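Worksheet: one structure, shown below.
Note that this complex is displayed minus one protein chain, with the remaining chains in position.
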Amino acid sequence: MNTNPYGFNQYIKDILIGGKSLVVGLWITLKRLFTRIVTVQYPRQKLTMTANFRGHIEAIRFDDTKSHHCVACGLCARTCPSHVIKVQGEKTRAGDKKVGTRYYIDFSKCSLCGLCVDVCPEQTITFSKEYELVYYSRWDTVIDIMGRLEGSR
Amino acid sequence: MLNIKTIDDATINQRVYQLNLGPQHPSTHGVMHLLLTLDGEVVVKIEPIIGYSHRGHEKMAENRIYEQYLPNPARMDYLSGMIFNHGYCMAVEKLCGIEVPRRAEYIRVITSELNRIASHFIGTMDYAMGLGAITPFLWGWDDRENILDLLEMISGSRLTYSYGRFGGVRNDITKEFYDGTRKFIERLRSRFWDYENLINQNVIFIKRSKDVGVITKEDALLYGVTGPTLRGSGVKYDVRKHEPYSVYPEFKFEIPTRKEGDCLARYQVRMAELEQSLNIIEQALDHLPPGPVRAKVPRFVTPPEGDCYVTFESARGAAGFYIVSDGTRVPYRIKVRAPSFSNLFVLTKICPGHFLADIVAIFGSIDVTVPEIDR
Partner (left out) sequence: MNITQLPYIKEIYGFLGSDVMSGLVGLLIIAALVPLNVAALVLAERKVAGHIQLRPGPMEVGPHGILQTLIDAVKLLGKEMVTPGLTDKPLYWLSPIIVVAPAFVGFIPIPFSPLVQIKDVNVGFLLIFAFSSITIISILMGGWASNNKYSLIGAVRAVAQNVAYEIPLLLSVMPIVMMTNTFKLGEIAQAQSGLWFIFYQPIAAIIFFIATTAETNRAPFDLVEGESELVSGFHTEYTGMRFSLYFLAEYTNMVIAAALFTTFFLGGWYGPVLPGAVWFFAKTYFLLFVVMWMRWTYPRIRFDQLMNFAWKVLIPIALVNLFITAIVLKVI
């Protein structure tokens, strides 16, 4: 490896060039020392989520029925890779459309892929903007979607 | 580099001792275990032990329909999830014969290249951190954060995007994203000088990386090394150019290569690729065609019987999806070619004779992601 001639001039040159690069490095970090910080002090400051943000799913309230459009077809439950969704519906009268009454997701297993939202024929589910997803127990991760919709009224 | 011969297990005497670098170690990028045999501080033998984060992604595919597998590819190489997602979508589209709208292809290229930049930032800056320079690492994360913000804007997620869908992408890009990307390109270009002078010109950095971990051209080809690691060894091979997919042939970009094959060369290739990726994004934004972003595809695809292999350039090298279909909605078999796997095992060839500190440098410079190796 040390086949190249390593003369005295090269020795001095190496030291000088190396020293210069070190000084330049110091100068670059000094400049950044006085620039504005970029981090967000999280619990004090909060970011707003973008329009497309994917939190856990939630039902959309439509203006025509003042409620969701879920027909409990179960497509979302079937397409979910992790079997997160449980949905139940009932018919109030024979011949009527089925209406979703219960909709639970086990959020601890959800991978937020968005397939359920894609596949919904009534387009009644969407992503929430919820991002503070910390729970005290596993049961807290089971989210009652219809209950959330009722609660937000 | 000292000239110490590799010795096999039989001739190991009392002089040498073993050191477990990992599974939990600050610089093994996840749960990777390197079993080192050391003579003093000089490595005699290195044995990468993998499988700590094996989750059976390939087996999982055999139990779920093609759509349900969409979240999985991004979880293999979590640093370039968009690219893996793109690759998987391409494979299924090829199998089913789905035509993807041009706008969707352009968006896929833009997002893939953004993701590649984000991944290279981790690769290069993590390497710098392996050498002990922590500040550039955090600066790199700052720049990467901008990319994640952009990708979050369109896909809603920051790491495992699941943005691609068969026949296109999930949703169209917004004006906000378009302007933000333009601004990001400007911003990043203005910061290259800092990175160049802080890291690449720094005498300690050069001393630490030059002539360290030299992968010769022959070794690289023998071990099936791909990606920036291969290009650092002087082989001009990039899937985007040589086996073009998507709309990559429509863009002008260079393949940066270096002849040396050492850690410095690999670092320089990655930094040069950042600029090329920026060029591609700029061209794609300039010529973004109008139209739909998603082709009409059935709700659940049912590919015909047969198989297909699609290869694509991930941030770590040539990755590939091999899908065998038996004509049902569930794939018969999916095999993933993970570039990190073949890149990793070149370590066994190049590490002996280096110092312990160099192992960290070499390991950082080949830039592997462990979940992709283990899958």
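By letter and in written order, the chains are A and B; residue numbering begins at 1 in each of them.
By definition in this document, contacts are C-beta pairs under 8 Å (C-beta built on N, C-alpha and C of every residue); 3 or more make two chains touch, one makes a residue touch a chain.
A quick note: this is a predicted structure, and the numbers were derived from the prediction, not measured.
S.K.: Could you tell me which displayed chains border the chain that was left out of the figure?
M.R.: So, taking every chain into account, the missing one touches A, B.
S.K.: Taking the entire complex into account, which one of B:Val92, B:Met129, B:Ile173 or B:Leu188 touches the absent chain?
M.R.: Reading the full complex, the residue touching the unseen chain is B:Met129.
S.K.: Based on the whole complex, identify which of A:Leu22, A:Ile60 or A:Val117 touches the chain you can't see.
M.R.: The single option touching the absent chain is A:Leu22.
S.K.: Touch as defined at the start, partner being the missing chain; which of A:Asn9, A:Thr39, A:Thr92 or A:Ser137 qualifies?
M.R.: A:Thr39
S.K.: Would you write out the residues of chain B that touch the absent chain, in ascending order?
M.R.: For chain B, the residues touching the absent chain are 17, 19, 25-27, 41, 128-135, 138-139, 142, 198-199, 202, 204-205, 207-208, 355-358, 360.
S.K.: So which bits of chain A touch the chain we can't see?
M.R.: 15, 22, 25-26, 28-30, 32-39, 41
The rule we apply is simple: only the chains that are shown with their structure count from here on.
S.K.: Using the average of all C-alpha atoms in each chain as its centre, how far is it in Å between chain A and chain B?
M.R.: Those two chain centres are 22 Å apart.
S.K.: State the interface residues of chain A toward chain B in the complex, per the touch definition above.
M.R.: Answer in residue numbers: 1, 14, 17-19, 21-22, 24-25, 28-29, 32, 38, 50-54, 75, 79-81, 111-115, 118-119, 127.
S.K.: Looking at the complex, which residues from chain B come into contact with chain A?
M.R.: 1, 64-65, 67-72, 75, 135, 139, 142, 145, 152-157, 160, 162, 165, 170-171, 174, 194, 197-198, 201-204, 211, 299-300
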